[in-house]
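The complex appears here without one of its protein chains, the remainder shown in place.
Chain nomenclature is as follows: A and B, assigned in order of appearance, with residue numbering initiated at 1 for each chain independently.
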Amino acid sequence: MSSVVKQPAAAHSVQPSKSLCLRTGDLVYRIETDLPELLTAITTVYRDFDLTTKDFADFHLSASRLSRWKNPFSRDAVIEMIGGFRSPVFSASQVMAHFEWSLNRCVFSCFFHRLILHAGVLERGGRAVILVGESGAGKSTLTAALALNGWRLLSDELTILSTHDGSLTGLARPIALKNDSIDLIKSLSPHARFGPTSFDTPKGDVAHLAPPTDSVRRVHESATPSSFVFVDFEPGRELEIEPVPRTRAFMMVAEDAAINYAALGAAGFTTLANAIESADCYILHYSRLQDAIAFFASDEWTSRR
Amino acid sequence: MAESHPQFTARDGLMWRSWDDEHLVFNPASGETHLLDSIAAAVIREAESSRMETERCCLVLERQLCERNGEEFEQLASSLLNQLDELGLLVEVSQ
Partner (left out) sequence: MDLSAVNSIDHEQFLELLRRPSAVTALSLKQWDSLLPMLSQTRLLPHIVAAIDQENIGHDLPARIADHLESTRVRTRRHAKLVEWEIDRLDSLFCNRDEPIVLLKGAAYLCAGLSPALGRVYSDVDVLVRKPCIDEIERDLLAHDWSEVDDPDNQEQFFRRWLHEIRPLKHRRRATVLDLHHNILPAIDSLQFDASLLFERIEKIEGTHCIHVLGPADMVIHACVHLFRNGDFSRGLRDLLDIRALLRDFRALDPRFDEEVQARAECLGVSRPCALAFRFLDKYLRDEALSAPPSNLEYALPNSIELATLDFLFRKASLPRSLGANPVPRQVSHWLLERYPPHLVRKTIVPKLERFGIYTLRPKH
């Protein structure tokens, strides 16, 4: 990793600010930070990524500690996108969770020419499955489990569809796991590499699973959507998969998952409608992760169109 | 002034997708997407080819519901036309 040591951002800053570039897929972030916690976390979960200095970055972020003037012992920090949003104030130990949310926010506050869904997406044998679900529906848990079981991870949170040809662009960023899912995935795959856990964030405890090296290496291979799966984790429920009518699937995705559907206008409608039309749509009820992993590896799934 | 029923045409450039007898229509003018049942879709589709007013709308209802024109049809038709007009899917034409 090459990083450039810069002058302190402000006269009262104690920790010198560091600047580094992070490339995920075709996007480059330039990050300036005086938080050592963040630098350590980045080098852990983004180990396989290109972190070399670039002439041009798509997004500029600063993650810095607040007001050493007023309270030298304060651990409060904030992340700001230059020319864009500012995160809520958080404790420096939670920086990784807020950092990842900020990376997401950069993409969907700046890119209006691709359809962006809040959904996980993985590919196997050229066929991509898009996992849609509300917070707590087990979407990220399932994404992590599949990524650790032979599926290529394109993205955990941001499914990006081209409005020109409907193809998917991957980012292969770390997968954000929450609360009980963290230990569940750790037990499932003891060698999985995790970043630091951010405790007590607005979404509970959050930890990031480093993406499989192979997914990072193949991030520029595009894929086409072959199924939309609405994930429904329900304790005690036997695994069951049922088809969803396309119109309903469309409305569910457009209303709840498509972050910039309205902003895209006609192109958003066409892109999503084409994707839904060429894919199969299901709702997956499950309670045991092992069942779901087995299901996606089974003939029953692979024999579907 | 004699009471005259308003006449409508479908808005230009509507984009359709129909699956399993349900219909999605995107209105490029408003940027809104609507999910329609077969009756509403049929009314707009017919308004795309020629002018639509209450009486013709009743015929569409009759066909779609496979029921003979009842008393409530006229009211139903005019409220449907109104609704589609408010959404901008139909455009009132001056007679």
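As a convention for this text, contacts are C-beta pairs under 8 Å (C-beta built on N, C-alpha and C of every residue); 3 or more make two chains touch, one makes a residue touch a chain.
The model shown is predicted, which means the values in this text are computed figures rather than measured ones.
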Missing-chain contacts mapped onto chain A: 6-7, 9-11, 30, 32, 55-58, 60, 82-84, 101, 104-105, 108-113, 118, 134-135, 157, 203, 256-257, 259-260, 262-265, 267
Hey, which chain B residues sit against the chain that's not shown? 28-32, 86, 88
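Please note the rule applied: only the chains that are shown with their structure count from here on.
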What part of chain B is in contact with chain A in the complex they form? 15, 17, 19-20, 22-24, 26, 28, 31, 33, 35
Footprint of chain B on chain A - complex, ascending: 245-248, 250-251, 254, 262, 265-266, 269-270, 273, 277
